[in-house]
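Take a look at this one; I'll ask things after.
Of the protein chains in this complex, all but one are displayed in their positions.
Here is chain A:
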Amino acid sequence: MSRRNRRGNTYVNNVRGPTSALTSFLNERGIRRANPAPAPRAPAPPQPLPPEPEPVEGQPSQEQVEDDQPAPTSSSFSTSQPTRTARLTRGRSVTSSTAAASSSNSTTRTQVEDDEDDDDDDDNGEEEEEEEKTLVPISVSVGTTHTRVTVTSSSSSTASSTKAAATAGDKAGPSKKRRKKACSDDSNDEDFNDITGYVSRSKFSHKGRMPQGSNKIEFCSRCRARFTVKAGSTPAVDEDDVGLLCPTCAGATAAPSAALKPKPAKRARRQQQQKAEIECQVPTLQDLCIQKIANCIEDVEAFGDISDISMDKICKIISRNRSLNTETVQLFLDSRHTDLSLYDCTDIAAPGLQNIAQFCPKLRSLRLKLCGRIDDSVMKYYAEHLTQLNSLSLIGPILITDAAYIKLFEAVGKRFERFELKHSARFSLKALEVLCEKCPNLTHLRLGDLDLMTDDWLELIANLTKLKSLRIRNPERERITTASVVKLIQAVGSGLEELELKGCVELEDSVLFDGIRPSCVRLECLDVAGCEEFTTEGVKTLFEDWTTNRSLTYINLGDCILLKDEALVAVTAHSGTTLQNLNIRGLDELTKEGLLTMVRCENLRTLDASWCRAMDDEVMGQLVAAAPKLNKVMVWGDHRLTECCPSRKGMKIVGREGDYIDLRYL
């Protein structure tokens, strides 16, 4: 793409001879110019090597500069003795030399330009000056990072040109220099991207990314470096043998022509840049549609024929695009609706939220996510107008105060069956008291990330004897004790079908064998993810011979980091046949033998076995064979799974190393 490419490439290719371990490692990995500044110095350490008579054909224009001899032909210096200068500047001189060699060897004018960015290389500048005192030419060549070698064939006097070269550092025509600098900045970045595939953060854009789907890794036939063949592009082919060439080597072969016509390349680059900018201007079809829907809200009378599922889907899409606002929300309001879920209410102002109750008076279930703008007056309005409401889910209602909750609970009273509240710092014991008192028919209670939650809350919840599902998630540290949780479970456990204690980090084993084991006879779903104190013994005691409970369908033991094989063995022995969803994420202690007991789970549908490092192809193979319904397996960080791990049509294996992920969607 630019001369920089060629330079690095010639360094790698045309210098043969012993190299240091570091250099060969770097070459092998293809990390030649990953960081432009230190890279040229990296080869310096290998200097103790015997001074190699450089087998490069056309000799350094460097030495022309050094001796300040006018009108040298490139061949006349080819066998110069390895002077100290030559050795010191080996990396540099060679590179410039081959650039010269690659051009027509008649009359060559070499121009060494120093494009160094002052702000970039302050430290380099100092070293440079030091060296300048002793060895003049080095100062030019060691000008490091941004030194450029332009080769043009010309008929002008070579004497003047070499002089210009020698003093290029300060004298090279300022205007030209500036122009070069301007484009060198971006060209540097481009080169950088080319080789490493790394995109600087400031230039990164999701849109600009190439889809990685069909990128291939190939090895260069010339320098043996690994490189990526981007989707849709065809890599260059070596003419001598049929192998593929990495962009660097390919750039070298194409060098002479490029050197002769540097301008079109530049223009192309500029055009490319413009293209990239323009490309962003073509909107996506989704955006167009959503805009259309949002704009035409008066024209689109209602969703009419669209099923509730589709509507929910559209709502999800619109929420994801963050286009749900006071206007667009109107589309989802219809007097027929009994269920309504809005997934992102951030942009819906309080009046918009109030409209929900106005337009959908028959609502039974209302779920509002990210509803930070809902306030007391809206809640009051809901309490008065939603006369059939029995299920309410609020996530992130930061403005609602206790008084409004109390009013709502009083209004809803015995109708209330499900209540979910997450991320609220204001919901307090007082409101919960009213909830437990006025709404005795509550079957589902989900409280998560509530700052004020304490042991006292659990005592109150114990009065809700009709609970079928209880979820307590992420309480503040040291607010919830094991003893109170045990008490709560003993009180309400007999009815529970679902119990979640996710992120209750401080709970200890007695919750398992004193609370859950004797009480939760109907339990089907158990989620104790993140309860780090649970031990293998505790889980084993819970599940071994737990005859009062028939078996579970959902178990989440994620991040219970102490658990070992015995725990999983006990789990699968108890619930193996009915288990549909198992999460053993992060149980690093499990061994292959333990994982293999999962073959008992013949009804398994989803499995999260991320970070279980013992997971390998064999385990996966046996699982696939044993569980015909298994359709999703998460295997993040399971490095023993290979690309060839057994799978089945329709089964998703997520997070396998070696698979690509389209980062745009993460």
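Convention: a residue touches a chain if its C-beta (ideal position, glycine included) is under 8 Å from a C-beta of that chain, and two chains touch if they have at least 3 such contacts; residues count from 1.
Note that contacts and distances are computed from a predicted model.
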- Answer for the undisplayed chain, UniProt naming, from "Elongin-C", "RBR-type E3 ubiquitin transferase", "Phospholipid/glycerol acyltransferase domain-containing protein" or "Dynactin subunit 5", is "Elongin-C"
- Query: For the chain left off this view, which of A:Cys289, A:Ala573 or A:Met651 is in contact with it?
  - Reply: A:Cys289
- Per the definition of touch given earlier, which of A:Lys369, A:Arg613 or A:Arg640 contacts the omitted chain? A:Lys369
- Write down which of A:Arg320, A:Lys414 or A:Arg550 is the residue touching the left-out chain. A:Arg320
- If you put the missing chain back, which residues of chain A would it touch? 211, 213-214, 231, 274-275, 278-279, 281-286, 288-290, 292-293, 296, 299-300, 303, 306, 310, 313-314, 316-317, 319-320, 343-344, 369-370, 395, 652, 654, 662, 664-666
